[in-house]
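Of the protein chains in this complex, one is absent; all others appear in place.
On to chain A.
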Amino acid sequence: MAETLSPMNEDEQSIFSSLHCTLSPISKATGSATFTLNDSLCTCLLNGPSELRQQQDATNRLQVDVTFQARPGTSHTNSTATKDKLIEQWLETLVHSTVLAEKYPRSQINIVMYEEQNLSGEATILACLCNTLCLTMLDANLPMKYAFAAVPIVQHPTKGLLSLPKTKDELICTTYFVFVFEITSNEILAMHASGEFDMKLMEQAISIAKPAAGQIFQFYRQELEKRLS
């Protein structure tokens, strides 16, 4: 893959310094992870696959339940119950598209996500949630089609497009993108955007986000391999 071939430069080191994770912080869950992206910190835990509790129509595949618990009283994300539900749905579609749901008929997994700290804006927290989710599923070793990584991009008034922005930069921006890439062919799996932009800007943002995603995959490899050795 491209990420292992790219040479190390100053930029890359700064990316690795803004990422941090802990695997299996919660011992009773099947899989759990905390992930830090700049000033955002999320925890996620996964339980299952277990017996299907409610009588739902998932007789031939896996039922996925995602619960997102936002930190109460955060002013930056302007969080409301509706918004939380939208985030839950967005994450649920992500899980559905990556997990091999056919392997577990008549069963369900429960995923609970907590926003622990969020000083920056929505872009970072969304990307942080996605990456935490992926690490949790890797920690639980669910069979997945591919791993994924999310990259936040903001449009700064003076500095232009920035990937993985620092809190100070993000807070003065109004336009942001979050791209989720998959590992096999580095295609976009999901995205979220807000603000004023045109197609050209978005394409530019994608081209900036791609190498950053590669580095996040490299970070995953490092962290997961560390645990196995």
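One rule holds in what follows: contacts are C-beta pairs under 8 Å (C-beta built on N, C-alpha and C of every residue); 3 or more make two chains touch, one makes a residue touch a chain; residues count from 1.
Going forward, contacts and distances are computed from a predicted model.
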item	value
Which of "Actin-related protein 6", "K Homology domain-containing protein", "LAMI_0E12838g1_1" or "Exosome complex component RRP45" matches, in UniProt, the chain that is not displayed	"K Homology domain-containing protein"
Residue of A:Leu86, A:Leu100 or A:Ile172 touching the missing chain in the full complex	A:Leu100
Interface with the undisplayed chain - residues on chain A	1-2, 4-5, 24, 30-31, 48-51, 98, 100, 104-107, 138-141, 143-147, 182-186, 217, 220-221, 224-225, 227-228
